[in-house]
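Entry: chain A
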Amino acid sequence: MKNKVGVFFCDCGGAINNIDFDAAVKKVAKFPGVTCVNLSSNLCLEEGEEKMLSCIKEENINRVVVAACSPDFKEHFFRQVLESAGLNGHLFSMANIREQGSWAHDGDITVKAVELIKMAVNRARLLQPVKKKKFPVNKDVLVVGGGFAAINAALQLSRVGLRTTLLEGEAVLGSETAELGGLCGFDIGSMVSEVEGDENIEILTSAEVRATAGKIGDFTVRIRKGGEEISHKYGAVVLATGYQTKLALESELKSDINIVSQEKLCRMLEDPNLEIRPRTIGFMFDFSDENSRLSTLATLNNALAARQKWDSEIYVFCKSVKVDSPRAEKLYREARDCGVVFLKCEARPRITADNGRVKIEAKDVFLGEDTILACDLLVAEELLLPSEGTEALSSLLNIRRDSRGFYQDENVHLYPVASEKKGIFFVGGCRGDLDLSRVLTDVPSVVASVYELLSSGNILAEVERVKADPQKCVACLTCIRVCPHDAIQLVRTDNSKEVAGISDLACDACGVCAAICPAKAIIFQGYRDEEILAQIETIGES
Partner candidate 1 sequence: MATPFREILKTKDFVVTAEAAPGKGSNVSKAIEHIELLKDKVDGLNVTDNQSSVMRYPSLGVCLLVKEHGGEPILQVTCRDRNRLAIQADLLFAYSRGINNVLCLTGDSIDVGDHKEAKQVFDLDSVQLIHLVHTLNSGKDMAGNELDGGIDFCIGTTATPSADPLEPQLIKVEKKLKAGVSFVQTQAVYELDELKRFTEFVRTVDGGVKILAGIVPVVGAKMAAYMNDNVPGVFIPQYLIDELAQAPKGTGVAKGIEIAARMIRQIREEKVCDGVHIMFIGREERVPEILETSGLL
Partner candidate 2 sequence: MIIAERKPMAEIRQMIAPYKKLLLAGCATCVAVCWAGGEKEVGILASQLRLAQSKGRKKISVLEATVERQCEKEMVEELRDKVQEADAVLSLACGSGIQTMAEMFEDKPVFPAVNTTFIGMPEREGLWVEMCGACGDCFLDRTGGICPVVRCAKGLLNGPCGGTRKGGKCEIDPEKDCAWVLIYRRLEKQDRLDLMRQYYTPKNFRAVKRPGRIQSVKA
């Protein structure tokens, strides 16, 4: 059957006013394949929709072009109109004559509009339907980690009715939850007992992930626990593996008992038997690593506590104090109000051991002079690093990490808690320098995403929108190597030939594989070479 294209003009309620629609309609009507041309003033309102529906039926149209606003704006809507007319939503193309036509140029743009429509018509004539299908998914979720973020995620997932496995490498849950930025009054102990009492949550401690396979809705994870390996199926995986800290210190100073970490200072503050209270305390942060959100919070928290509990003199050396939350702002004010001194230095201060004390030499930017401070205790700068095993786990799951080794925190374009691989999510410190408040927003956001994916037991997805033609595929593995979403693997066809198999669920329809395939085997409906070239060819005809 020949493809019949129906073109629907819309002037967006008069918003498009520099096109001679009558002339345009006449020209468009002559384009090959165009069966009917309609003019409307508000296609996306009920009357317009009805007009479209009846026209599609009456004229027996099987490809639709709408010449109106941007597809970013209304493509989705018009596809639904097509569906309700019994046409596949993919048999649709838009000519953006408003944002990229009428509004972008002065004067009459009839000629350009007609050309934009010609591009859309040429593409539309070649479009193929893409079916949708419900894919059953496993509703269990794996949460890796045993800290604050992991326990929280497991609890909330369980609360929305998703069975969850909490997998922790350590022997007990919550053993490494001492939060650099402070735990904001959360009682980790009661959270652990809540998790332990939750029937919907399976807890695997002293366990590790050994291998993973599969895709969203159907991950197979091999877990080792107690010398035994078991395979589990999950619909989604949440990583909450946290971070670790490392003192940024010259090696000869590492053994100095007067130089401590934030964590050590906390323990000293809680120690009722502490014999000597340090009279002068120095703090340092923001020199070696400018991602210092957590170090800042820890410093503010602990400086305040020491000031209040010990009445120590406190000096904070830093490049800048980064207070990016109301909580941090409040802490900073309080610290200043009670006499904590902040010194802004461009260069990292020089630290030397000095007769049982620590000498700090710095140049304050505002005072412009060298400051020398001898203190009883120096709370050293701490570097934030991904926790041990992050690298191994990311390579098992085949997901990327950013230049600092955290999970993909740098690509602002991505949904912050989602990996590039569908069905794998991150929460908390494993995705960067994030304080507790961010964990508290991450968790619900991940839980909502996982719930949306898995709760119905099915995912509705397009079938073979992107597909490798088994006749043309030479199994060169190029697409498998380049796929940003890890959606392709070798599969055997019925006649036992190996070809690239693209997972309908995992594919994000970017077309990177289609562009790179040496055999031109990949068919990406809507963006096939023919469909792209059909638009280009209109230039030559004009």
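If you want to know what made the cut, all candidates are chains of the complex that A comes from, given by their letters.
Keep this in mind: a contact is a pair of C-beta atoms (placed from the backbone, for glycine too) under 8 Å apart; a residue touches a chain by one contact, two chains touch by 3 or more; residues count from 1.
Only a predicted model underlies this, so the values are computations on that prediction, with no experimental measurement involved.
This complex places chain A in touch with one candidate out of 1 or 2, and it is 2. Of all residues in chain A, those touching candidate 2 in their complex are 474, 476-478, 481-482, 516-520.
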